[in-house]
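The other protein chains are all here in position, but one chain of the complex has been omitted.
Now for subunit A:
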Amino acid sequence: MSEPLLEISGLKTGFDTYDGRVRAVDGVDLTVHAGKTLCVVGESGCGKSVTARSILRLVEAPGSIDAGSIVWRGDPEPFDVLELDVSDKRLAKLRGGDVGMIFQEPAASLLPLRTIGAQLIETIRIHTGADKKAARARAIDLLDQVGIPRPEQRVDAFPFQLSGGMCQRAMIAIALCANPSLLIADEPTTALDVTTQARILDLIRSLQAEYRMAVMFITHDLGVVAELADEVAVMYLGKVVERAGVEELFADPKHPYTKRLLHSVPVLGRDRGRDLPTIPGTVPNPLHRPKGCSFHPRCAEAIAGTCDLDEPPEIDFGGGRTAQCVLYADREGATA
């Protein structure tokens, strides 16, 4: 196993609403290893995006980070991102320097009034201090690397003159401009059509090999997880309920939620003529989190008197595999 690059532990991020504080992220522990791909998967509203945004301190009011630590080990001297002052140079270097980030809506993530070149060159100059000419040359080179045809011309194009896929490529070029060691991708293909999505995934994979960077990929698409991940973290209602290597997860899911999730993926041929299995019920409102295990009202294996009362223990199966479920509490070899 390679070196840990980023260690999130006990992260709690909440939002103030009129009905009270919503714990979008409720004690998340995650580790991203250098050069590896971690996929964070979960339904809408499970806190995966907020977790990603917390890393670069991008959570805006009325949201704020309440507790936890996010330790960056990419520097010779590791530091806790959450303890940095907002004006700290290390945070400025992290944002766009050591950590590149791409977003769900590529077109909306670029300012429509400035060319993609202007926004790319700006970022290059912030992080490398290159002069205008060198930065422009580097910008054209980056656009070429991310597969934008005729980069010398496209560098002067405005975002609204490019397709969504091209905008996402431009965003990736911006994220790469300072050779980051981590790329955070927050559902980068959700707004794109399937063909474009496959091309962007290919691009991310080949760039990852080329730049030797780690990727933290946020998605709700298990197909994407299978294609891209080394490790997977499954989130449910602000918590990581299961962690596993990608093969183990698909071959032997432990948590009932993961099992159900995998069960509801349609399989060509098998599912002909029958209803697609679904998980009964809906995700509870995080304001009224169920007592005990958050998943117990929807869980077929829930044990009355236990799951609806006590927080489930985190079971460590070794080798980076964990599951937050009482079902494995008395297993041999597993430690709570």
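Here is the rule we go by: a residue touches a chain if its C-beta (ideal position, glycine included) is under 8 Å from a C-beta of that chain, and two chains touch if they have at least 3 such contacts; residues count from 1.
Rule of thumb we're sticking to: contacts and distances are computed from a predicted model.
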item: Hidden subunit of the complex - UniProt protein name among "Assimilatory nitrite reductase (NAD(P)H) large subunit", "Dehydrogenase", "ABC transporter permease" or "Lactoylglutathione lyase"; value: "ABC transporter permease"
item: Residue of A:42, A:97 or A:312 touching the missing chain in the full complex; value: A:97
item: Residue touching the undisplayed chain, where the options are A:111, A:137 or A:309; value: A:111
item: Residue in contact with the excluded chain [from A:2, A:17 or A:161]; value: A:161
item: Given A:34, A:126 or A:303, the one touching the chain that is not displayed; value: A:126
item: Sole contact to the chain not displayed, among A:56, A:134 or A:198; value: A:56
item: Chain not shown, touching residues in subunit A; value: 53, 56, 58, 60, 92-97, 100-101, 103-105, 108-114, 119, 122-123, 126-127, 158, 160-161, 171, 174-175, 177
